[in-house]
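What you see is the complex with one protein chain gone and the rest in place.
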Amino acid sequence: MLFGRKNKNPIKLVDHGVKEWKYTTCGYCSTGCSIEVGLNEKGEAVTSRGVDNADVNRGKLCLKGIFEHELFRSDGRGQVPLVRDKRYDEFKPASWDDALDKVSSEINRIQQQHGRDAFAIVSTGQIMTEEFYTLGKLARGVIGTNNYDGNTTLCMASAVSGYKRSFGSDGPPGCYDDFEHTECLLAIGSNLPEQHPIIFWRLRQALEKRKFPIIVVDPRVTMFAQMADMHLAIKPGTDVVLLNALAHVILKEGLQDQAYIDAHTSGQDDFMQLVEQYDPYTASTICGIDEDTIRNVARLYAKAGAAMTIWTMGINQSTHGSDGVVGINNLNLITGNIGKPGGSSLSITGQCNAMGTREWSSCSGLPGYRALENEQDRKDIADYWGIDSEFFPKKRGLFQTDIFPAIETGQIKGMWLIATNPMTSMPNTARIRKTLEKLDFLVVQDAYEDVETNEYSHVYLPAAIWAEKEGCFTNTERRVNLIRNVVKPLAESKPDLWIFNQMATRFEQGRKIKFPENAKGVFNEMRELSKGRMLDYSGMTHEKIEQQRGIQWPCTDEKDEGTPRLYTDGKFQHADGKAKLIPLPFVDNNEKPDEEYPFWLNSGRVVEHFHTRTRTGKIGNLNKFSPTPYMEMNPDAAKELGIEHGSYARLISQRGDAIVMVQLTQRIAPNMVFVPFHFHECVNRLTLGLLDPHSRQPAFKQAAVRVEPASNQDVAAVRNKAARTY
Amino acid sequence: MANQNSQERLDDIEDEFRRAVFLAVYQSRQQRVRRVTAMLVLLLKYLLRGLIILWPIYVVFLAVLLFPNVWQYLWYFLVLLPGLFIWIIIYLKGARLEYKSYVTGFILENGFIKQLFLQ
Partner (left out) sequence: MFKVRDNEPDYAFVPKVDAPEKNQYGKSIELVDKNDPLANKSLNINGEDFVSDNPNRYKQHGFYFNADNCISCHACESACSEKNDLPSYLAYRAVGYVEGGTYPNYTRLNISMACNHCDDPVCLKGCPTRAYTKFAEYGAVLQDPDICFGCGYCTWVCPYNAPQLDTEKGHVHKCNMCVDRLEVGLKPACASACLAGALDFGVIETIPENRDQLETQIPGFPTPEITHPNIRFQQTRSLPREMTRTDSIPLRYERDEQGTGNYKSKVRELDKPIEWNLSKLRSREDPLVIFTLISQTVIGAFILMFLGSIFGEAIGLSALSITAYPKTYSLVLFTLLGLEIFALALSTMHLGKPHRFYRAFNNLRYSPVSREVAGIAVFFNLLALYSLLATFPPLLTWLISDLLVESITRLTGWAAVVAGPIALYFMHKIYRIKARPFWNHWQVLTSFYGNMLSLGSMILIVVFGAVLLYAQQPIAQFISILGSIMLLGLIMEATGLYHHARDLHRQGGEGAASHYEQRTRFGKTYVLRNILMTLSIVMSFTLLLVSPEGLQAYLLWLGVLLLVNAQAVIGRALFYVLVIPTTMPGAFFWRNRGFQEHARESGLAEMHQVGVLPETH
């Protein structure tokens, strides 16, 4: 050494002592990174690393993935089933048998007294595909309630609805590889660097090889907006107008791919007639983007050899979410950008297995993209499961966001929540509280005992988390990937598959149906049911999936590998084989700022947290980046109200109020505030959550609030601290 | 400590039988005496380390003892006490920490005094 000690002491560096690596897929967002979890001598999970030859993440992990091994023994995990008679009694520990017996008896009682649909089931997007399928079997084939949905209604329902309306079926058509081929990227309401950092990295890799223009549409100046070639600071809730205007310019200037439109779409006449009304000037007065920019973007998009659009919650979480997705599909259809490398309308999914529930859970239909409305589908599934097809309803029931009002009005008496936390994630917290109070019986099945919804539950079932069980997830680009079981479930917690199977045995109809014991068995059923269909799993096995580090469906037996893109032949899933161009008239029904509530309330996410923080809120190295609720506010607006940087402020809307810490920054417009939604008793106390007519997804990003400095900073600090236990 | 890697630590032994054998030696009279000695050795080590600051106190103590009319010099000793008090805490803490690292849970072999001292 050059200076310092002459005799070297050993350099001590941390060695985790990994003896074995196990293959898994990330359980947070739908990027679907492959993670290897390292186990030490004692079999404890001590480290995580990206799988080097996985196509999705190629050895990289984002911060949540880096610490994912800390989940297994994080705070607040449920250890034993808990039961109580009234929701205000103390919970008492119970055996699994007793708890499950109580649940099944309550379900039976409620269904007998009030009808089959009086018991609702709301699940999630974060359990394994095999578990979704099993739950679907249980919900549709055994318990038989038609009020069965998932929390994907809060994030992806608009994308699903849009895809179904345009293409005739769900199923994102593109893949991450499209970045390598595209000549123009339009990102609407997507903040890749914070929400899907690894997908951003894939984009960055493509850019390093070949620069192409990026257009970001977002009311805030996110890091994505900052690095984009064009940032369109759009007025909230007006995406459809912009999309119509872009289509208008393309059609007006003859830049469309008329051959593609004629060959593969239907409805162009009505569509073009509607779009005629949305000239750039009219559009600019509504959406706030000037007409020159609209023209520019339209020309850039249409003239590109291949152009793709990505979107996430900015489009989905609005009253025009479904229309927004259809608008994007329209844009891509008229420019011939579907099913070719670099040309796609790719919905970036939220939860790690939202795709799995969309494909297999039977919430909106029947497993394998089948529909309750289709008589043949009902018959096929009923035969496969061995029940009478008359047992199925002839159309889907209520969405999650309609189930809660149904509880409110007394039509639904009981509910089973699986791996979701509506106390924090549903809009209008006060209303949700009152709603949950009305339930005769609420079961919460979750890995975490301290999930806030447990405040109102009668039975709590502790579930195993992530790689404490085995199964598959499907990611944004339709890649089915595997999670190997890494460690045993904590204490008495059990895999969701086991819980569903056990529950099925407690119903007469359930005992008649085959419920395979392990994930492999369930996967085989899925392979059989998907053969020949769009989401063909028949060429996959767990081993092959692990070997190939994930396989994109469809994967038929003959091909033995996945399919990167859908609709490459221009054949869609509507009866006539064509995609629909759907006219989108715009009626502004957003709750807009007015004199009394002068600010737009925008809610969203930050990279260090996931959903309602039941996981990331316990991991210090993640939580420390945003440990307490805050809002972004423009300094010029704050000055007028006397609000200081780093102080507490009170937000008030027509629903209620919330206390947040203030971060003054010019990245947000003077008439808007942005609050990350992750924190309990915060932004959803304020949101209205007006529902999209097609997808029933709430408009989390459009509401009006007013802001005032907290009258007493110390009291505000106490209130803020007391609102959450983590 | 040279023998730290080769020596077994009580906490690391999981096998019941080996534990019992270890404890039999650990709780013997010889080992207990050695552990007391070890603590004294560690205290002495710290006393010597701090000599550069505290030697005057020892000399005053000596002087107070050796010379007649002890009482008039007592004041001189008393004003030094508060500082001495804190230093003793520091020594005790250090000795206790080293005791925990190098003595607790170990069987002390011959030559342990020299090893503790030079550690």
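All chains are identified by letter, namely A and B, in their written order; residue positions are counted from 1 within each chain.
By definition in this document, a contact is a pair of C-beta atoms (placed from the backbone, for glycine too) under 8 Å apart; a residue touches a chain by one contact, two chains touch by 3 or more.
The shown structure was predicted, so the numbers you read here are calculated from the model rather than taken from an experiment.
> Of A:Pro341, A:Gly570, A:Pro627 or A:Gly656, which residue touches the hidden chain?
Counting the whole complex, the residue in contact with the absent chain is A:Pro627.
> May I ask which residue of A:Ala263, A:Ala430 or A:Val718 touches the chain that does not appear here?
Checking the options A:Ala263, A:Ala430 or A:Val718, the one contacting the hidden chain is A:Val718.
> Kindly state which of the options A:Lys22, A:Arg49 or A:Lys592 is in contact with the chain not pictured.
Per the contact definition at the top, the residue touching the missing chain is A:Arg49.
> By the contact definition given up top, give the residues of chain A that touch the hidden chain.
1-5, 8-16, 47-49, 52-53, 58-63, 66-67, 193-194, 197-198, 200-201, 204-205, 208, 221, 223-224, 226-227, 231, 233, 607-608, 617-628, 630, 634, 636, 645-646, 663, 665-670, 717-718, 720-721, 726
> Where does chain B touch the missing chain, residue by residue?
46, 49-50, 52-57, 59-60, 63, 67, 72-73, 75-76, 79-84, 86-87, 90-91, 93-95, 97-98
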